Every structure is written in structure tokens, then in C-alpha cells.
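The complex is shown incomplete by one protein chain, all other protein chains being positioned as in the whole.
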Amino acid sequence: MNLSPRIFIITVLMICLGAVPLIADGIDEPFYTVLFSRMLILSIGAVSLNLILGFGGMVSFGHAVYLGIGSYVVGIGTFHAVEDGVDWMANGFIHMAIAVAVSALAGLIIGAISLRTRGVYFIMITLAFAQMFYFVAVGNEKYGGDDGLSLYMRSDFAGLIDLSIDNSLYYLNFAFLLLSLYLCHRLTNSRFGMTLRGTKSNEQRMESIGFPVFRYRLVAFVIAGAICGLAGVLSANQTDFVSPAVMHWTRSGDLIIMVVLGGLGTLFGPVIGAVAFLLLEEFLSGITEYWQLFFGPMLVLVVIFARGGIDGMLVGLDRWWQNYFLKKKAEEN
Amino acid sequence: MNWILLLEQTLNGFQFGILLFLLAAGLTLIFGIMDLINLAHGSLYMMGAYFAATFTEWTDSFLLGALLALPACMLFGVILERIALKTLYTRSHLDQVLATFGLILFFNEFVRLIWGPIGLDIPLPELLSGSVELFFGIRYPAFRLVIIAVGILVAFLLYLLVSKTRIGMLIRAGASNRQMVSALGVNINLLYTIVFGLGAALAGLAGMMAAPIMTVEIGMGEGILIITFVVIVIGGVGSIKGAFVAALIVGFIDTVGRSFLPDILGLFVSNDVADTAAPAISSMLIYILMALILAIKPQGLFPPKGT
Partner (left out) sequence: MLKVNSLVKSFGGLLAIDKLSFQVETGQLHAVIGPNGAGKTTLISQISGELKPDSGTIFFDGNDISETPIHLRSELGLARSFQITNIFLEMTTWDNVALAVQAQTGHSFHFWKDARKEPNLREPALEFLKQVGLEERNNILAGQLSHGEQRQLEIAMALATRPKMLLLDEPMAGMGPEESNAMVKILLGLKRKLTILLIEHDMDVVFTLADMITVLVYGRGIATDSPDAIRNNPEVQAAYLGEEEDRA
């Protein structure tokens, strides 16, 4: 009876995610590998957003910026590698290092300005800065401007792993998802994580027991940006295409939806949310062309009625399960 | 530098600023009084344009169409507030963001279903489609002048409403201290509905005036909404005066920056570099301005009193 349905379901979900390429190859539908690969990448983005949104209480409406930065690092790098023959610019390790560094820097700048404010100001400012990055990408004709940039090659990991094989890319994505989950787990339970949770719960109290709240928020903001920048690198490799659309403001909205839908401030919530979001999109758009007509109001209803997200429902299931067993035991006695 | 072009672009910037003001005036009140972040405000702008397009087609007159569209927008806003937004006032900002984001998706799809995916064009009446000679032989499109005139008139009426009437007094009080207004025994729900209806009408007005000079299309309200956010942040949440000043500044800098930045940059770097960098940099200008103002005044130029 110690088995918790919630842990069981999450475990099954993670195992299934790990087995997707095998299943897809088995039923000869490689399309599913691509679909789930996208889920993994957006899961990483959502995990990173959850760090500041779920644990830190910062409603950042510009998180897709870092997806964009990561993507453009790969796009611009491979562009020069192919056009000008600069070999090192195709190197995947370098892509990742630069994406993390630039995303962290962008997070530092955006955070340093926006974290001085609260509430609606913070939401609007993060959204506005994200829009700024979007327009910079649109205005940059050299790298495709509005039309974007097609990748003629994927990031090169020096013979270590060949990303031109979709299944290899899938497992790279999966590995990075597990890594970001582990990182998030360590982080949120460390002293830093406890501090972050405290600032979400009661900022005033944190100040009065002696925490300089701004600094901790800013560091969390930077870390979240850096992780999401990595997701951007993976995303460009996944789609073989980079365009301003990766950091369109609705993308940032999608990431927020994933986090909330899955369960705010829980470790696996963002993964559940990302999977549910994309499955729902896939399912609804299969039924009707006007799928957002249903998706929009659904979102409103989720906000109004299902506060803990899907993970919250699983917790409810756990409770029901426990009560059920207690009752059964009582009857037996 | 080309002075005629500068004058023309200044007027264009002014006209863009007026549109921004119409959007920002309502939105800043909704933020300030209800503490509601409403992403769907851009949808009201879009609905204004679509209503105007449809009514213009029915009546064969843009003027009549616009006159019909205005109350339609207000009604639409009131219904939206009563059905969906009312429940969000007491919720967290995150909930508000999500729910109103959902509403945007819904409205965009709704418009696509009713009006189709292709953008519409609204023909201007003959009288307004020409241009007017200003002075020194400079000609300027008549309709843009109308937009400016209507905007100034609305700003003046808003000023009268807010500073001279009882409702205006409540609005001012509400923007600086919400608890106090409810403590005064005012029917707060009615006040909220009125403010929201007013905001919806203003946003719709902006949409219908933008319709003939831009294309009426799905999602047209989103880009301008984000610029409106910049205006509100610069002006200070809850301040109509701030919204007016900031809207004109942002409209001017954005428009003039886009047309003159290549020249200005050309003074410092080679023309090639200037031409490549200018589009990217000019689109950053208003955000840089916002960052600068926030660094100096975190609450905006005209911060609400009592905080």
C-alpha cells in the first residue's frame, strides 16, 4: 500500500518517454519520435521556467527569448560553418557553451532591470524585453530576418554522437531533460532553493529575517535563462530551422501554460504539462481546424477550476488511494 | 537631413502615439483600478477594426460604420467583463495572464471562423482619402489628420470625465487606493464594469481608426498591445496623464527612429554597417527608453499617489 499512484504514473511516463523511439520504429511511425522530441525540448524549457515561476513566484512572460538565443547560436554558427568554412563554428559543445553564456547574460540584464519591479510591471517588462529580442531577430536581414534561417547541418559533436540521426537527437534531448530535472531537484532543495521558495511565499518576511531578496531572485533568473538557452540549441537541431517565431511572445505564453497545466512548483509538473499540451494540440487540431476555439476557453477553465494542475490531481488521487486502503484495512479488522 | 520628411514622420509618430494612447488609457485604468492584467485588450482593438469593417460594408459609409462599431465594442467589452474577467479580479496575476491569454486564442480563432483567415481592407470615404496641404506646400493624408484630431478630442473628453465628474473622482481614487473606494460604499462592481466598457470602447476606437491605414487582420492587436505595455510602464500604471505623455513619446521615437536611424548611425560608422544594424537597433529604441526610465523612476514618469 506504500505504492503511490502519483509516483507510479510519473515513473511510467518517464519510462514511456525513454522508449518512444523504439516504439515509433516498431510501428514504423518515425513521426512520433519527432513529436515527442519536441515535447522533451519544451519540457526542458518548462522545467527552467518552473524554477523561477513555480519556485520563485516570478511571472516572467519572456522565457522564450532564451529558446531563441540558443536557436540562433546554432543557426548563426552552422551558417558560417557552411558558408565560410569556419569549422569550429559547427561544434556542438561550443554551441552549448555560447548559448548558455549568452542566455545567462541576457537573463542578467533583463532580470537586473525587471526584478526591481513587482506585479503587473514585472509581467509587462519581461514581455516587452522578449519582444525586443524578437524584433532584433526580425530586423537582422543577414540571418534571414523575418523568414528565418534553414540549417544545412546540425550541431557537430565530433564523432561522439551523430545528430543527423533523429533517434540520436532524441536521446540527447532525453538525457538533457533528465539532467535538467536532476539539477532542478538539487537546486530547489538546497539552501538557495529554500531561499527562493521563501521569497515566493513571503517576500517581506524574507527581508526581515535578513535575506537580500533581489540577489537571490536575480541568480535564479540567470540560471533559468541559461538552462532554457540549452533547450534552444536542441530545438534548432530538432527543427533544422531557426526563425524569430521561436521567441514569439505566444511561445512564452505556451511555456507558462505548460508549467501551470502540469503543476506549478513541482519537479515533474512541467514535463507532464509539456506532454499534455502538445498531445492536446495534436489531438484537437486533428479534429478541427479551429482547435484554438476550444483550447482557449479550456485554458480559462483550467485556471478557474484546476488550481494544482495535473500534478495536483495526481496528489488528490494519492489521497483517495490512501483513504481507500485505510478503509479496507478497517473493514478487515 | 530632409526636413520635410522629418516633419512628415513627426506627424506620423504623433498619429501612432494617439493610437497608443487610446489603447493605453483604458488599459492603464484597468491595471490601476482593478489590478487586472488583461492581455485580451488587444483583442478589443481587433474587434473594433472588424466591427468597423463589417458595419462599413453594411452601411456603405465608414463614418456610419464607425459610429455603429463604437457602441458594439463597448457592449462587447461589458459582456466580456461580466462573463469572464469579473471572476479574475481576486485571482493572482499568473491566473489573469493565463486566462486572458486563453481569451486571445479564442478571439483570434473566432475571428478566423467568422471573417475568414484573409485580412480585410476598409475603403476610406472620398472626403478623407485625399491629402491636405499644411503649409509651405507640405501635403499630409487627411485621414491621419482626422486620427490626430479625434485622439486629441478624446483625450480632452477623458480629462473632463476624470477631473470634473463624480465617476471621474471615483476612478482617480480607485487608481491610487482601491480599498478606499470600496470603503466609501460605492458599488464597486458597477464602477469596474463602467471602466472596462470605457476601456473597450477606446481600444475599439483605436482599432477602427487604424483599420483603413493598416490591414484588418487576425492578431493585429498583439504587437501594438506590447508597445502599449511599454507606454504604460513608462507613464506609470493608473495614470491617464502618464499614458498620454508616454504614448506620444513612444510613438515619436519609434516612428522617427525607424526612418532616421540609418542616417544618424551613418554619421558614426560606415553606411554599410549603418544600413544593416539600423533596423535591429531602431526596433530596440523604445525598449531601451523603457529600461532607462525604469532605472531612474521604477514606478514610471507619473507614479500613482499613495504608494
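By letter and in written order, the chains are A and B; residue numbering begins at 1 in each of them.
Everything that follows uses one rule, which is that contacts are C-beta pairs under 8 Å (C-beta built on N, C-alpha and C of every residue); 3 or more make two chains touch, one makes a residue touch a chain.
As the structure is a computational prediction, the values presented were derived from the model and not from experiment.
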(request) Can you pull out the displayed chains that the omitted chain is in contact with? (result) A
(message) Among A:Pro21, A:Gly193, A:Gly296 or A:Gly309, exactly one should touch the missing chain; which is it?
(response) A:Gly193
(request) Have a look at A:Tyr121, A:Tyr134, A:Tyr216 or A:Phe277 and name the one touching the chain we're not showing. (result) A:Tyr216
(message) Tell me which stretches of chain A touch the chain missing from the display.
(response) 186-187, 189-195, 197-198, 201-202, 204-205, 207-213, 216, 219
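Operating definition for what follows: only the chains that are shown with their structure count from here on.
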(request) Let me have the rounded angstrom distance from the C-alpha centre of chain A over to the C-alpha centre of chain B, please. (result) 32
(message) Give the list of chain B residues in touch with chain A in this complex.
(response) 31, 35, 37, 84, 87, 91, 93-95, 97-99, 101-110, 112-113, 222-223, 226, 229-230, 232-233, 237, 276, 279-284, 287, 290-291, 294-295, 298
(request) Give every residue of chain A touching chain B within the complex, in rising order. (result) 53, 59, 61, 113, 116-117, 119-121, 123-125, 127-129, 131-132, 135-136, 138-142, 249-250, 253, 256-257, 260, 264, 290-293, 295-300, 302-304
